[in-house]
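Shown next, in C-alpha cells, is the structure this report addresses.
Note that one protein chain of the assembly has been removed; the remaining protein chains are unaltered in position.
Moving on to chain A:
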C-alpha cells in the first residue's frame, strides 16, 4: 500500500503488512479498547510472552554497499493464540517500534482476529481505515514540504523575473 491520500485508497482493503502501521497511527487507547473486547469474547493465550526491548537497525551504505548499524530502535513483540469454543485455534503476532509490550500484544490480538476473520473482525476495519487516513494526511503534509520548495532551474536572463522560478 502506498499512502497517497487518494480517495480510492481509502476504499481498498488494508493489506496485512500495513496493519501494524495503521494501528500505530491511532491513539493507543483505541487499540487497547478494541483488543479488550475480543479478550472478553475469546480465550486468548500467549504463544510467546510479550516483550519490549531494542532492535539493532541495519542499513546498506550508499557508497560501497557495505552493511552497518547506525543505532538501535525500540521494539515490542507479541504472539498470541485464540482458542475458539469448538477447539479451533487462530494465531496472530506483532512486531512494532514501541516500548509497550502490552500494546504489541493488543495488536497481535487484532492481527489474529483479522487474519482469521473471526467473529467481530469487521469492528477492526474502521480502525484500520482511520489509521490509514491519518497516515495519508501525514504523507500529504510531507509532500507539501517538498512541493512548496521544489527548485525550478532556468538560465539567467531567460525570464523577466529570474528569481521567481
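Keep this in mind: a residue touches a chain if its C-beta (ideal position, glycine included) is under 8 Å from a C-beta of that chain, and two chains touch if they have at least 3 such contacts; residues count from 1.
Criterion: contacts and distances are computed from a predicted model.
S.K.: Determine which name in "Carbon-phosphorus lyase", "Strictosidine synthase", "Heme ABC exporter ATP-binding protein CcmA" or "SMP-30/gluconolactonase/LRE family protein" the UniProt entry assigns to the undisplayed chain of the complex.
M.R.: "Carbon-phosphorus lyase"
S.K.: Which is it among A:65, A:87 or A:157 that touches the chain not included here?
M.R.: Of the listed residues, the one touching the omitted chain is A:65.
S.K.: In the whole complex, what residues of chain A lie against the chain that is missing from view?
M.R.: Within chain A, the residues touching the omitted chain are 2-5, 16-21, 24, 51-75, 77, 79, 91-99, 115, 139-147, 149-151, 153.
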